[in-house]
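The structure under discussion appears below in the form of structure tokens.
A single protein chain has been omitted from the complex, and every remaining protein chain is retained in its original position.
Going in written order, the chains are labelled A and B, and every chain counts its residues from 1.
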Amino acid sequence: MPQGTEKNPLDKESSSFLAKVSRFRETGLFLFILVVMLLTHLKNPNFFSLENLDDLLTNTAILSILALGMMLVIITRGIDLSLGSTLALSGMITALTVSSYPTLHPLLAIALGTLIGIVCGSLVGLGVAVFGVLPIIASLGMMYVYRGLTYIVSGRRWVNASQMPESFKAIATTRLFDIRLYIFIAIVFYLAFYYFTNYTRTGRRIYAVGSNPDSAAITGIKTWRFIWLVYAIMGGLSGFCGVLWVSKFASAQGDTASGYEMNVIAACVLGGVNIMGGSGRVGGVLLGAVLLGTLNNALPMVNMSVFWQNAIQGSIILVAILVNAQVKRNVDRGNLLRRHI
Amino acid sequence: MPGPHEIAADRPFAWKAFFFQWEWILLLVFLAIQVMNFHLSPYYLDLAHLREEAADLAWWPWLTSLIPAVLANWADVTISFLDKSFIVFPMAFIIIMAEIDISVGSTVALSAVLMGLSYKAGLSMPLAMVVALAVGSVCGFINGLILVKYRELAPMIVTLATMIIYRGIALILLEDQAVGKFPAWFQNICWGYLGPVPIMLLAFCVTALVFGIILHRTTFGRQVYAIGSNPVASLFSGVPVARIRVTAYTLAGLMSGVTAIFLTSRMGSTRPNVATGYELDVIAMVVLGGVSTAGGRGRIIGTVISVFTIGFLRYGLGLRNISAEYLLIIIGLLLIFAVMLPNLRPLYTSWYSARHPRRQ
Partner (left out) sequence: MSEYILELNNITKIFPGVRALNQVHFQLRPGEIHALMGENGAGKSTFIKVITGVHQPDQGEIILDGKPVVFSTPLDAQAAGIAAIYQHVTSYPDLSVSENIFIGHELLHRFGRLNWDAMHAKAGDFLRRLGANFTPQTLMGSLSVAQQQIVEIAKAFSQNARIIIMDEPTAALTRRESEELYRITRQLRDNGVSVIFISHRFEDMYQLAERVTVFRDSSYIGTWPVKEISSHDMIVAMVGREITQLFPSKSDRPPGAELLRVEKLGKPGYFSDISFQLHAGEVLGVTGLVGAGRSELCQALFGIMPYEQGSVSVNGQPVTITSPADAIRAGLAYLPEDRQRQGLLLSWSISRNITLPALRRYSRRGFTREAQENSHSHTLSQRLLVRAPSIHTPVSSLSGGNQQKVVMAKLLTTNARILILDEPTKGVDIGAKSAMYEIIAALAADGFGIVLITSEMPEVLGMCDRILVMRNGRLTAEMPVGEASQEKILAAAMLSTTA
């Protein structure tokens, strides 16, 4: 069947090539991070000191955990702008609680914050999944609501370090095997999410719902449950991180983490999560978060003014998006040209 | 009754459709807020006091004599919230096209900073204001250009990147400093009056009128709706999609420049972190005004009412010292409610039919 062979090798080739590109994306990101690190190290040999790496990873931990939740949300074709407010609200309530009950066990404080986050996220998810409100609007609306609540519960006052019990502040300073607890927490989350997204039915169905919601519904998958779930997870992670945040900075304020959602989204976009839904991988998201964290850490070390940070971060995001689009175009065009006419 | 091949050309006035419009609900909310403001604050249109002053007048003449006072009071109030509302109109265009621009807040900051710096560098103030407008337009133009060159990219992501970049440039230029010391007349742009009307309110009304005419009466506006309803079919119908998109984003930039001028005039100085979060406030006002984020639907009148609704709400709560936090909550809930409302009926129908299956 000579005609049959005309097309088929090409399909195989193109699919494996596409796979290569997507892997190339992560490898490229990894190499880029290494280059940034090496250049920084040349300018300032302190960069690769254990102390600094410990700092870098600790500072990236919160961002990287939040990015996991955002990845799930984006995979279902959504977006969550409310996470900064959720984080602030949970942090504030937890801080107020521990300052009133200094004997509260830190684990209970964490549980409280996470619970508040889950409730907040579920409300956003309710709007999106059940009432059909577009994610950007639902989360924008709840962003205002949670921010307002944060100010109200705090009575527009700060909770500062002296009001927090030592046990609570110790969450941030605890070390396991000489490594900060936050790094361990992030690693545990990454392992859990890797397992969740690759080896559980629920995890894979989140991808299915994002990849083709209509056919998921026809298959009998209750799409709204999964959509609700991802916002609840996002909320839970935000609440959890709210506690970590407050403990780390030893202060809770009304405007905590205001605008932080954009950093989290940026980490996901850098990590190759497709904003149109359906694809995104835990490894990529980790790299995206680490790249942002590395930049934050490296710029001051090479005596570059902190004021350059935004511009550099933004440019890297833009370039990553454009390069990605261009590579994909070239691949498509290459496939076309190979078509025999 | 038309025959099989007759097709009616005239359109009878649809009473039902006329009354079932989001704008009416919005107007009711607006009026409710006015009533609330009267009740909340002794300072807001102090009627009792005014009545005492004019005790010799009968009720009716007194009430009519009050109208200018009420209007003047309203006009004054508008100064407190109108600065960012200029961006609402081009944002409405963009959202009607089912797109979004979240870089406008940063564009405001960059325009304001460059205006301040160019004045400091010796440019005359009017020229510096032109710089602000030009910078804004360029920022918007860049957004539009990237989006039409790479049509596969989501506007949300591209403008997220430029949002970080534009503010980043402002930060590089001015670090944590502020620029100010503008000429005395410059603050009149925001605070000044033309007769009894604040200049800013006048500018807002003119802008609203111009954008309203563009959207509802011109081919450009029609094509904006077309792109929002079906971008592919619009392209196939010869609509210059790329040109219209670039124009809309450029307009958003230009109006961000306008906002930069009014904002700077109001505050007397500027710094790189001004106008943070404006993009979300603007989007909220547009959506509350009845513009559908799914594209193809929405009107300028709705966004105008929504601007005033939110503005007066904020002002009224401020009067009573109920501060921004409740406002945030109310705006947030209103926003979700506005979008949810059209979804409720089908939701109820399906819920009802699930509960009450048709008998066999």
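In this text, a residue touches a chain if its C-beta (ideal position, glycine included) is under 8 Å from a C-beta of that chain, and two chains touch if they have at least 3 such contacts.
Because the structure is a prediction, the values reported are computed rather than measured.
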**Request:** Taking the full complex into account, find the residue in B:Ala226, B:Val258 or B:Ile283 that is in contact with the omitted chain.
**Result:** B:Ala226
**Asked** Of the residues B:Ile7, B:Ile67 or B:Ala184, which one touches the chain left out of the display?
**Response** B:Ile7
**Complete:** Residues on chain B facing the left-out chain by the touch rule are 2, 4-11, 217-223, 226, 229-230, 232-240, 296, 358, 360
**Those residues of chain A which, in the complete complex, touch the missing chain** = 3-4, 7-8, 11-12, 14-15, 18-19, 198-201, 204-205, 207-208, 210-212, 214-216, 218-221, 274, 278-279, 333, 336-337, 339-341
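In this text, only the chains that are shown with their structure count from here on.
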**Message:** Just the number, please: Cα centre separation of chain A and chain B in whole Å.
**Reply:** 31
**Prompt:** What residues on chain B touch chain A, complex-wise?
**Reply:** 100, 146, 150, 152-154, 156-158, 160-169, 171-172, 175-176, 276-277, 280, 283-284, 287, 293-294, 323-329, 331-336, 339-340, 343-344, 347
**Request:** Could you pull out which chain A residues touch chain B in their complex?
**Result:** 79, 81, 127, 130-134, 136-138, 140-145, 147-152, 156, 258-259, 262, 265-266, 269, 275-276, 305, 307-315, 317-318, 321-322, 325, 328
